[in-house]
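Heads up, one of the protein chains got dropped from this complex, but the rest are sitting where they should.
Labels run A, B, C, D, E, F, G, H, I, J and K following the written order; every chain starts at residue 1.
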Amino acid sequence: MNEHVYKKVELTGSSPNSMEEAVSNAIERASQTLRNLRWFEVTETRGHIENGRIDHWQVTVRVGFTLDE
Amino acid sequence: MNEHVYKKVELTGSSPNSMEEAVSNAIERASQTLRNLRWFEVTETRGHIENGRIDHWQVTVRVGFTLDE
Amino acid sequence: MNEHVYKKVELTGSSPNSMEEAVSNAIERASQTLRNLRWFEVTETRGHIENGRIDHWQVTVRVGFTLDE
Amino acid sequence: MNEHVYKKVELTGSSPNSMEEAVSNAIERASQTLRNLRWFEVTETRGHIENGRIDHWQVTVRVGFTLDE
Amino acid sequence: MNEHVYKKVELTGSSPNSMEEAVSNAIERASQTLRNLRWFEVTETRGHIENGRIDHWQVTVRVGFTLDE
Amino acid sequence: MNEHVYKKVELTGSSPNSMEEAVSNAIERASQTLRNLRWFEVTETRGHIENGRIDHWQVTVRVGFTLDE
Amino acid sequence: MNEHVYKKVELTGSSPNSMEEAVSNAIERASQTLRNLRWFEVTETRGHIENGRIDHWQVTVRVGFTLDE
Amino acid sequence: MNEHVYKKVELTGSSPNSMEEAVSNAIERASQTLRNLRWFEVTETRGHIENGRIDHWQVTVRVGFTLDE
Amino acid sequence: MNEHVYKKVELTGSSPNSMEEAVSNAIERASQTLRNLRWFEVTETRGHIENGRIDHWQVTVRVGFTLDE
Amino acid sequence: MNEHVYKKVELTGSSPNSMEEAVSNAIERASQTLRNLRWFEVTETRGHIENGRIDHWQVTVRVGFTLDE
Amino acid sequence: MNEHVYKKVELTGSSPNSMEEAVSNAIERASQTLRNLRWFEVTETRGHIENGRIDHWQVTVRVGFTLDE
Partner (left out) sequence: MNEHVYKKVELTGSSPNSMEEAVSNAIERASQTLRNLRWFEVTETRGHIENGRIDHWQVTVRVGFTLDE
């Protein structure tokens, strides 16, 4: 692993159900255009409220991937 | 949205089951006395342990709401 | 409670399913060797990705326990 | 000054024009209901974008005021 | 404890004598209007100087209390 | 809004006149190549000095935009 | 001093009287089992409230000690 | 530029009008006694309130300058 | 107060007895060479241990003073 | 320099030998696809261990470059 | 990797020569008593000065290792 260079991009995913699903949505969207995704780090957890209840979660992640040689 | 003034209050909700439920409990309690809740930001996630297992989660959020005109 | 001294240890638990389960795995592993676990604080949430999907969550917690008199 | 107790509240003001006006709007709104405002600290500066231009600034401040004796 | 919702307020107390007394003054002032205070966290320690000596300490705390059911 | 995935990019804009203009320059440059810019967060404010006066401001922002479906 | 390796452990001490006594209690408890304690750093100051007054202080320190050769 | 050593000093400037003017006042005062000022970084933005309005801004900057050979 | 420029210097004071005395020693030493000291902010609290007991406290403060006109 | 807009990207480089080489590998990889790289800031230093020894360093940098006019 | 629980310990290593050697000394000392060391994160870099020159570097790392099943 020690000769790779990684790039990180910062994404925010949303879900009405859970933090995990919000992250999962972000990762799966990223994987449509980026190959070799390796890891993520959660940097912020927020959400929107409608009528006194949580409407959806918004979780921000930094996602690391290998730059192709 | 650009003429509003928002206030944030900091709340800690608890749940034996999940982080999401702890936040939800805090939001729903706040909505009993505050109108126009709009968003929240998670600032701290803690929990209590009993007999070597998680007894309940305690999640702190800052909750923003519109000040009535 | 006010005469106790507590120690904190830092652990990272993993789970393919959820953040809560990753924390729970760390707490239960710690309780095999440490008595009197009292509380935890989440300090980092990361995860590994395989084939464009979350493979497992890795959540780091500081766990506090009472030092035996 | 040394016998006072102060409370801080956290507010977000908005303005289409400048950071200073966003803070000023928050302070003036707070002064409608709180007496003895003394100082503020900027904690976050954000903004919304419409059609590729800044639509309005959103600046969050902690505002300190003397609790009445 | 696991069904409660807590609110935190941020207060700054002052004392010419010590950090502890500054915090104590803030807590006791808060207890005049808020029931069920439970814990505090020190977030900032400052002070004013007059004639080359400390005139008074100013310590900021976040104070948590149970929201009445 | 709750099904979107957002990406954030980090930009530094410059201006000899004001912080607001520095941010505005960054946003407008970004809008030449990125559609659907939604919000920004100021993360750093710096500047260069020439002959004992501010020559220009350099303000760094994270800019969020919707990833096209 | 330059060939030593140090380890840090994180402890929370309590006292009804002062921050200093809370730290002192943690250090003295640690010295029962660890030799060669050298320095500490305060990382968190909290406390519990009973009946509107401070019941006890809880101060967390990282304590460094020399690993025996 | 790569053989220089820089020193940073921390200054707080004030202005009734704007953040920019508060920084500018600090820089210009520093340039009366320090040569070769090169850059600044804003580290804190605060202000004082009188009669429910902003009386003046107080902005803290770290200012870097080349140490003379 | 709004036309002044302040400078901050960072000092560490020591005391075998208390945090307050450590800060006080730093302030009084600074006042031998700097006029117009106005306020301080505690930025770090550490200490040295000898024979399993606290030997002395080391508290770091940023001290602000008015630059003479 | 004051009319430019800069973009920052976050990269992690690896090296079995040194932190400097890890950064250098990241910069040189980035320069294959990005023109006008100007500066970097180290944001994280980590490493992997094999058989009780450092196997390779992993250093994360934010790299700034001029956006072409 | 996803069923493991990791523990982190915090160590400070020293070297008269380089940051890398200071970290290496800490890791190798730890490997005498801990099996399955996996990664480290640098958290603090300091050093001591004698006669106007660097006498030795002191680098603090958090070291993660697998808890034996």
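By definition in this document, a residue touches a chain if its C-beta (ideal position, glycine included) is under 8 Å from a C-beta of that chain, and two chains touch if they have at least 3 such contacts.
Here the structure is a predicted model, which is why all the values come from computation and not from measurement.
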Checklist entry - Where does subunit J touch the missing chain, residue by residue? => result 18-20, 23-24, 27-28, 30-31, 37-42, 63
Checklist outcome for this item: For subunit I, residues touching the missing partner are 9-16, 25-26, 29-30, 48, 55-56, 60
Next on the checklist: Just checking the interface: what residues of subunit H touch the absent partner chain?
Outcome noted: 1-10, 62, 64, 67
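Just so we're on the same page, only the chains that are shown with their structure count from here on.
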Checklist entry - Same or different for subunit H and subunit I, when you check if over half of the residue numbers at their contact belong to both copies? => result different
Checklist entry - Counting in whole Å, what is the centre-to-centre distance of subunit G and subunit J, each centre being its mean C-alpha position? => result 38
Item to check | Where subunit I touches two or more other chains, by residue | outcome: 18-19
Item to check | Chains touching one another, given as label pairs in label order | outcome: A-B, A-C, A-F, A-J, B-C, B-D, B-E, C-G, C-K, D-E, D-F, D-H, E-G, E-I, F-H, F-J, G-I, G-K, H-I, J-K
